[in-house]
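Take a look at subunit A:
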Amino acid sequence: MERWALVSGLGGDLEVYEQIQRELKKSRGLERLFVLGDLIGPRHNSDALLKRLQEPERGDLQPECIYGWWEEQLLAERGYRGERTAEALRINHGNDAVEGLLTSVDSGHMTWLASLQFGFIELDCALLHGSSADVGDELKPTSSPLILLDRLTRLDVNRLFTARSAQQFRLDLNGGAIDSHIKDLNGEQNQQQAAPKRSVIGIGSGELFSLYAPGSDHIEFLKAGGKPVSRGLGFG
Partner candidate 1 sequence: MSQTWLISGPPGCGKTSWILTTIRSHPGPCGYLRLSGLSEDGLEQGHNAGIDLAWLRDQRPQLQDLSQSDQQCADRADDQLNLIELQQYRPPTDPGVDGIDPRISNQLKALQLEPDRALHFGREPELPEQDTLEFNRLEAWNLSLHNSVWDPNSLSSFWFELVNGAYGDVYRAKALMNLPDGRAFFCNWIVSQQGSQFLPLERVEPPTGRPDRTSELVVQGKALDSNGIQSTINDCLLSDAVLDMHQAPLREQQPDLFQAKR
Partner candidate 2 sequence: MAHAVISCLHANLAAVEAVLDDIDQQGIETITCLGDRVGYGPQPNEVVELVRQRAIPTCQGCWDEDIIDGLNACECSYPSQLAERRGHLAHQWTEAKMTEDNKAFLASLPTSLRRDKLLFVHGSPNSQHEYLLPDMNAFAALERVETAGAETLFCGHTHQPYVRELRGGSIRVRVQHHDSSSSEEQEMTLPMRRIVNAGSVGEPRHGNTQATYVIHDEATGDLTIREVNYDVAKTCQAIIDAGLPEVFAWRLSHGFEYAERADDASHVCER
């Protein structure tokens, strides 16, 4: 049965990535590896990791990458986002942080980074860094269920995998309903809408990653170099 590995927030750390690849090799049935953004970060020079992602070594599970918040800052500062710059980074962490980011990534990687997509839709699942609203949108287990449902509805998917919060969690929206009364120039009508059963899954960040089986809807929360964090919740 197909399983996905979901990783994010590597922040340029090649060691963590290699550790995860070694562990993935030992897992059965893994067919796909998704890296959900923040490949680069402020703490490491990212060149070696970026090269490895673009040119996997023999035996590596081929990574499928999207851009995250840090990539968005770099792309904006380097002119790939029209008039925008790394404003959010500048405001939160100052000019030094922006300069640090620029020097941590060789300009030769920019074309590849600019080619990365916002997210993937696979088998009725959305795989994003933030959410369908924004790459920086932080979805947490304490986020309003209305907001979570809205982010799922925007893409009309049943599962939304997110990494921005760096937390590992599974939030199931298990149903509900709402009445809608509409009045317009043609008259009035009442409708009841049921809340669909959908889930938002935080996949973790850095050494915290997740394994997901779409067939059984089973999620496993893991930590590289450690014991399994949770067997997760599944229906298989």
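The rule is short, and it goes like this: a residue touches a chain if its C-beta (ideal position, glycine included) is under 8 Å from a C-beta of that chain, and two chains touch if they have at least 3 such contacts; residues count from 1.
How were these picked? Simply put, all candidates are chains of the complex that A comes from, given by their letters.
On a predicted model such as this, the values are computed, not experimentally measured, just so you know.
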All of these sit in the same complex as subunit A, but only one touches it there. Which of 1 or 2 is it?
2
Residue ranges of subunit A in contact with candidate 2 within the complex:
133, 141, 144-147, 149-150, 153-154, 167-185, 191, 193, 195, 204, 208, 221, 229-233
